[in-house]
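One chain of protein is taken out of this complex; the other chains stay put.
Labels A and B are assigned to the chains in the order they are written; within every chain, residues are numbered from 1.
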C-alpha cells in the first residue's frame, strides 16, 4: 500500500537501463534546495505563522485544480466549501473531505493533482493509505491531529521543505506589509514579492478604476496624466524592488505588443478612466503597457515574466456567483511571433534585459517559442504552465523545445501554486521528469551521463537562480 | 504468416514488463460486448438481412479511407468501382480487388486501414495470408464463398461481433422505416438511430431547401415560420427518440455558437429559404441552431454530439463528379474556447445536459478541450475522430487530455464507421491502445494495476453506456 501511494521509482520510465540512469541523475538532484521563483502562496502565512486550519481548507477549498475537476462531474462548488459572493458555502470540513475522498481515487486518476496530494499526504503527514471513502475519516483525523503541532506551522514546513527562496505575487497597490514584517523578523528565510500590475495596466481588469485610484494615493501622482501614471508605476516598482522583488509578472489574454505615441497613450488612458475604451483599444493599451514595462525593466533591472493566453472567467455563471480563479479560465490559441515582435525589436537584443515567457498553447513550443528563445538574447522560455505542468506536459516541453532552444535558454521550474503543501511535490515531479528526459538522451547516446548530471543540476538550481537574479 | 497477419501482441509496447501488464489489462476487457454509440452503418442491412455482395463492395467501394489513399497515388476513383453521378464505374469486382490487392501491402503500411482489413480478413473470413497481388484471387474466392452462408449474413455477424448496441445516424427527415422494421421484428438486438439534422439546420447544406420542405410535410408545420420551424424540429426529435434514439449529432465546419434574437432568427430563416443568406450569416444561423439544439436536449434528454472542423468537399472536381464523402473532406483549425462559450454559458452548467465534442484539430486537446471538459459539468470529450482514430492518435489523445480532464470526462470509444466489418477491429484497436496507455501508467507507478483494470473496463463498457444513456 505504502509503495503504491508513493513509489520511489514513480514517473521513471519502465525500460530497466533508462530507469537506472534516471535514478542516478535524480538522486544527484533530489535533495537540492527548492528555488521557487514564481507562485501564489501568501506571505501572511509565514508572517503570522499560525496553524493551517482544516484538511479541507488545506487541500480542497483553495485549489482550483481540485474543485474544477469535481465540478466537472456535477458536484456543486458550494458543497466543496467554495464560498459564493455572499460567503455561503458548506462549512463542515469533514463533510467536504468525505465528498472529496469519495471521488478522489477515480476522478483524479492519472492527473498531477493525485501525484501532488499523495505526495503531501505521505511526505508531510505520514499517511500511507490511499485516500478514498473508506479511509477518509482516518486520514482526516491524522492530518487534523498534526496541523496544530509546532512542526506543522508554516515556517517549520518552509524549512522542512528545504526552500531557499520563495516568491509570492502581489498587486501593484499591495502594501507588502507581510513581506515587510518578514524582512524585519528574526526568521531569516527568503520570501520575496513579485510586482504584478495587471489591475492598473489592463483597462478591462475588474478592479482597474479602483486600483488606479489607489495607485494615485500611494504615489502622489495624478494617474489621469500619462506621464505621472508611468511615474507612479515606476515608483511602485522601486518600492517592490526595495522590498526584495527581483521580477515583475504580467498576465494578459494575448502576447500582443505595440508601440503607441505618447498622445495616443494619454487618450487611451483617459478613455479607460472614463469607461469609453473599446475592446480593441484595450488590447492596444495592454500591448503598449508591456513595452513600457520592458522599458522600466531596463532601468530598474527587474526580470519580466509574461503569462499570456488565458481567457479568464469563461463561465459567467461561476464568475458571477463565485468570482475569480474558480477553475474556469481556459487557454486560447496565441501568436507570440507577431505579438512579441514590437517588444523584442525594441529591447530583445539587450542581454541585460530578461523576458521569461509562458504559454498555455503547446503548439507554440516548437513553432514560436523555441525559435524566438533560441535567437533573442533577452528572451527565455518559462517551464510548462498550469494545464501543462504535469508529467506528459513536461516531456512534450523538453521534446519540443530542446533541439531549437537548448537547455540554457530555459529557466528551470516554477511551481506557480497557491497550494503550499504541493510545492515539494511539484518540484519533485519536475526533477523526476527532467531526469527522465536526460536519461533517455544518455541511453540513446545523444549526451554523456556527465553532461546529463550537469544539466540536471543547472535546471534544478543554477538556472532559476541566475534567471531570476537570486 | 498467420502470426504476422494478426499477431496476438500487436500494438503492445515492446518493453517486456509493460507488454506483460498491457496483456493482462487487455485480456480483462478483450471480450466485453461492443458498445457502438456513433456510426454510419445502415439499418437496412439488418432489417433486410440479405447477404453482402462482393469482396470489393464490402471492403473497397464504400470505404473512403481505402479509395482516398489509392486515389492519392493517381488511381482513378472509377477504376475502384466508385460510381460517378451518372452511375458509371468499373463493375468487375474481381478486377477492382486486384487493383486494390496490388497496392495494399505498401500503400497501407503502417495505417489503421491495414489493421482493420487484416483483422476482418482473419477474424471474419479466416484468411491467414497477407493480401497482395499474388494472393488476391485466392482471398477473393475465400471471401466470396462465405458471403452467402447464413453465418455471414448481417444479423449473424452482428451477433458474432458481440455488439450490445449499435447506433446508426439518420437525417432529420428520414422515415426510420428500417429501424421500425427492426423494432417490430423477432430479432431482439438493439440497433438505434441518431438524430442528425444538418440538412435542415445548415443553410449551406446542398439539400437544405428540399429537406426543409420535407420537414414541413412530415410535421405539418410551416417551416418558413421560425417558431413552427423549431416546433417541427422538436417533433422530429420526439419521433427519433420514440424510435430508440438517445442522441443527436451535428456536423458543422466550426464549433461557433451564438445566441440571436428571435426576430433575427426569423430573418435569417427567411433569407435561407430565399437563397439570400451570406456565408457570414449562415455561420451565425448555424451557431444559433446549435444553441437551439442544446435547449431541446434539455427538454427531451437527447445527448448532443458535435463533430466540428471538417472542410467538406475540398476537391471540387471529385465532388462534382462523385458527390459527398469521397475522401476529400479536410480538417480545419478550430476554436472551441470562444466558439462554444455562448452555448456552454447557457446550458453547460447543467449536469442533466450532455454535450460530447469531437475534434479533427489535435492542437485543441490540451489547449481547449481537456480544460473545458475538466470544468463544465455538461461537456464530455469524444474519442479520437476520423484522421486521428488510429494507434498513434489514440496515444496522443490520452497523453494530451488525461492530466487535465481525467478519464471520467471522456466517453469511451466510437467506431464512427460505414464499414461494418471493421467494427470489431476498431474497438479492438481502441482496447489495445487504452490497455497500453494504462499499463504504461502502472509501470511508471502513476496508478495501480487495480485502478488500471477498473478504468479499462469503464472506458470500454461503462462510460459509453452511461454517456449515451443506453
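Everything below uses one rule, namely that a residue touches a chain if its C-beta (ideal position, glycine included) is under 8 Å from a C-beta of that chain, and two chains touch if they have at least 3 such contacts.
In this text, all values refer to a predicted model and were calculated from it rather than measured experimentally.
Which candidate, A:355, A:421, A:441 or A:467, sits in contact with the chain we can't see?
The single option touching the absent chain is A:441.
For the full complex, which residue in B:7, B:50 or B:227 touches the chain that was left out?
B:7
Of the residues B:152, B:387 or B:470, I need the one that contacts the missing chain.
B:387
Given that one chain is not shown, which residue among A:32, A:89, A:235 or A:341 touches it?
A:341
Looking at A:15, A:90 or A:329, which residue reaches the missing chain?
A:15
Considering the whole complex, not just the chains shown, which residues of chain B touch the missing one?
4, 7, 9-15, 68-69, 71-74, 105-112, 115, 311, 314-318, 327-328, 330-333, 360-363, 387-388, 390-393, 396
Provide the residue numbers of chain A that touch the chain removed from this figure.
These residues of chain A touch the chain that is not shown: 15, 17-18, 333, 335, 337-338, 341, 344-345, 348-349, 351, 363, 366-368, 370-377, 379, 399-400, 402-409, 440-441, 443-448, 451, 454-455.
Basically, only the chains that are shown with their structure count from here on.
How many degrees of rotation map chain A onto its copy chain B on CA atoms, rounded to the nearest 5?
About 120 degrees of rotation relates the two copies.
Using Cα averages as centroids, what's the distance between chain A and chain B in whole Å?
About 40 Å, centre to centre.
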